[in-house]
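With one protein chain withheld, the remaining protein chains of the complex are depicted in position.
For chain A:
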C-alpha cells in the first residue's frame, strides 16, 4: 500500500474493510462540503466559537464578572484598552462576550444532547410500531407543537424558576417534537424494507432493530435538522436571558447583556450592540453550516 496515496486509499471503489469504506464515505462528504464556500464560513465561525469557549480564560483580557472602578471605567466607548467598551458595572464587554460563548455553547450542546435522543426515540418507536403507539406518541408530539416554542419555554421556566440550567431544560423540552416527526417519517419509509424483514426473520427483537438498524438511518437527517435548529436554540436562550428568565446576573449571557444595555441604548450604543452582533454572527454561522450539511447529507438533495 506504500505506493498508494492516502487520498486514493480513501476514494477506492473497492474498500478492503468496513473502516476503509466508512472513512472513504466521510472523506467524500467532507470534500463535497468543502466546495460550499458559505458552509465553510459557517464552519469557521462555529470553530472559532468553540476555540473561544475553550480558551476563554486566555483570550479575555479582563475578568468578566468583577468590574473595574465604577467612577472611572464605567460605560467607556470601544477603544484599544477595551475593544468593545465597558458596561454600566465597569466590566469589559469583550471579556464578557468571550466568556459568554461558553454559556452559549453549553446551551446549544446540552439541548442537542437532551432533545435529539428524545426526538429519535419517540419518532422511531412511533414509526416502527405504528397503530395505537403511533397515535399516542404523535398526539403528544402534536400537543407540544401546538404551542409557540418561546411561549412554552417561558411557561416551563416560570414553573421551574429562572436560571441557565432550567432554561436549557425548557428549551430541550420544547425542541424535540420536530425531530420526532422527522424520525417517524423516515422510519415509516424503511420499516418495511427487505433488510429489516431479513433481520426480523433472524429473530431480532424490536428494540434491537430500532436501535441498530433504524436509528442510524434516521440520524443524518436529524443531525441536519438539529444543526439548522441551533440558531433557533441560541435565539431562544438569548430571548429567555433578555426576559430575565435565562442566565442570571452577573453571568455574561448574551441575551441578558442586551437586556441590561437596553437602558443605555441612546447614549451608549455599544453596551447592547456588541452582544447583539455576537448572537447574530453565531446564529448565522450555525445556519450556514446547517444549510451546507443538508446539501451534503440529505440523500434526496443529491443530483
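The rule is simple: a residue touches a chain if its C-beta (ideal position, glycine included) is under 8 Å from a C-beta of that chain, and two chains touch if they have at least 3 such contacts; residues count from 1.
As a convention for this text, contacts and distances are computed from a predicted model.
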Per UniProt record, name of the chain withheld from view ["HEAT repeat domain-containing protein", "Stage V sporulation protein AC", "sulfate adenylyltransferase" or "Peptide/nickel transport system substrate-binding protein"]: "Peptide/nickel transport system substrate-binding protein"
Touching residue (missing chain; options A:24, A:250 or A:276): A:250
Residue among A:129, A:144, A:211 or A:264 that touches the chain left out of view: A:264
Contact partner of the left-out chain, one of A:32, A:89 or A:220: A:89
For chain A, residues in touch with the removed chain: 65-67, 69-71, 74-75, 88-89, 162, 244, 248-250, 260, 262-268
